[in-house]
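For this depiction, one protein chain was excluded, whereas all remaining protein chains were kept in their positions.
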Amino acid sequence: MAIELASARYRYAGSASAALGPIDLRVEEGRVVGVAGANESGKSTLCLVAAGLAPGVIGGKRDGSVRIDGADAAALKPHELAQRCGILFQHAATQLSHSTATVFEEVAFGPCNLGLRIPEVVERVWAALRAAGVEALAARDPGRLSGGQAQLVALASVLAMRPKYLILDEPTSELDPAGTTLVADALTRVAAETGAGILLIEHKTDVLARIADEVIVLERGAVALSGPAAAVLADPRLSDLGVEPPAAVRLERAVRAAAIEWSAALAEAVR
Amino acid sequence: MALSSPRPLAAGPVLPDYVTRKPSGFYRSLNPATKLAVAVLEVVAAFTIPGWSGPGLVLAVLVVVAAASRTLRSLIVIGFAALPLVASILVVNLFLLPGASDPIARIGPLAPTWSGLWFGLMTAARLLAFSSAVALAYLTTPVDDLLADFSRRGLGRRGVFVVGAAVQMVPRTIERAGEIMDAQRARGMDTEGRIWRRVRGLVPLAAPMVFGALSEVEERAMALESRGFTAPGRQTLLRVPPDRLIDRVLRWLAAAGVVAIAALRITGKVG
Partner (left out) sequence: MTALRVPHRHASPAASAGEPADSGPSGTVGPPPAAGRPGPAPAVPSIEFETVSFAYPDGTRALAEVALRIEPGESVAIVGQNGSGKSTLVRHLNGLLRPSSGRVLLDGWDIRPIHVARLAGLVGLAFQNPDRQLFAGRVSVEVAFGPRNLGVCGAVLEERVGAAMEEVGLAAEAGTNPYDLGYSRRKLLALASVLAMRTPILVLDEPTTGQDARGVARVRAVVAAAAAEGRTVIAITHAMEFAAESFERVVVMRDGRVVLDGAPDVVFAEAAWLELRASFLEPPAAAVAGARLGLGSTPTAAAVVAALGRSRG
């Protein structure tokens, strides 16, 4: 069971050229797939296409196929897509509905929209708050949260929809190191406990090194590199593709460039 | 990011108190529609029952109810806000009541009259009664309860969302405006100089507000879709203000009262 893109291409409405494609991609349940690439290489577009929001909600033209658990994404309605694919963007502020008085009600927004009965809503909300690690914030005003807290609440409100796949577009870009760790840990926990498949776009390759199983690198809308995370993140072509390698890799390169032997002790010291 | 985490006491399928937010006190716990009906009755009585008995009776009732629901102080504060209007009505009637012929004194060309004073005070009292009736309904009914009642009575989720989000948007917009002003002042824009210079600052202040709001629209729409906003069927309401027998009785009484007063006035039995 997976999200599968096969020769997928996408062009934004009103745009002359394709922003994405052709792309083949597979996000399996329980796996974390990382996506890296220079700005405007198509990463955000990939998120929207994989989630079915493009062209479903924002229009545009899509060729090739996008299947979520075998079903064509174009044939699913937005609320059906929402229960299969949860999506999280960079800016926490635009993802909160700002129409609720407490974090609990904010996270309950999704299940209530689906018309679930109250006991089930309550159960889903607590499970989602727990998975995101923000139970302690349940009574707080969503408008008064810090950036990191807001992002985790947004994550919880998406988790409350019980999606099988999670798609995240640079979720930690505006967070401080502690917030980044919280989100990264929450994602690992979610993948392990709920078996969700995760597609994660990140500039912070250290985060990808920690939690991704495989990594793809995009260039001008197409896949330039793909493979297991450790291999791709150590690939020498990464810098040319506009991606900053993880700190450990940069250190290794600097040492080797100075004609110093990269011993096992050194390799151990950077893990 | 300090997240101290006490486990919630009742993690069972029960809505926490801070979500249900049951109001305390008899008047507050009345259904919002009831409170509106009572306000309408009060306004009609204040303006239709002639002489001092109309506004006097209404104000007396309002004071009693406000004291009982612990909103008396706020009501008085709101009353003070009406002071400028009250003062101007008084002055206008005092000096300019047509057909008045019982001057209090003569100050040059101005001649305040007793009947002017009488009439002015009565009109002011009516105005005060009107504004206080509306204020009492507002003070005892949180917006959430009003919206919840409307949704129970059939207002769609879009209507509820729009009103709820609009209310919360006000403080956010003020905050955003402050940030924009800071950013432009930091680039040397003059906000304290001559008026024509400050007018030039209108576009750099207004444009980011508009553009920022517009550029967020797509992402916010997608975030809403991802939470099932367009799912078919009725959405679950977490909190519904009860509509008890006493509510229905009071609304009928209010309606009857309005009809009775109007009838008595029309048939000339009163005034």
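Order as written gives the chain letters A and B; numbering starts at 1 within each chain.
Following the convention adopted for this analysis, a residue touches a chain if its C-beta (ideal position, glycine included) is under 8 Å from a C-beta of that chain, and two chains touch if they have at least 3 such contacts.
Since we're looking at a predicted model, the values are computed, not measured.
For the chain left out of this panel, the touching residue among A:Ala38, A:Ile58, A:Ala139 or A:Val223 is A:Ala38. Screening B:Arg176, B:Arg239 or B:Arg265 for touch with the missing chain picks out B:Arg176. Although one chain is not displayed, its contacts with chain A can still be listed: residues 37-40, 90, 146-148, 170, 173-179, 203, 206, 239, 242-244, 246-248, 250-251, 254-255, 257-258, 260, 265-266, 268-270. Where chain B meets the missing chain, the touching residues are 1, 176, 179-180, 182-193, 203-204, 206-208, 211-212, 215.
One rule holds in what follows: only the chains that are shown with their structure count from here on.
Between the Cα centres of chain A and chain B there is a gap of 43 Å. Interface residues of chain A, counted against chain B in their complex, comprise 48, 51, 53, 57-58, 77-79, 81-83, 86-87, 89, 91, 94-95, 97-102, 104-105, 108-123, 126, 133-139, 143, 146, 148-149, 154, 157-158, 161, 176, 178-179, 182.
Listed in rising order, the residues of chain B touching chain A in the complex are 1, 3-8, 11-16, 18-19, 21, 144, 157, 160-161, 164-165, 168-169, 171-172, 216, 218-238.
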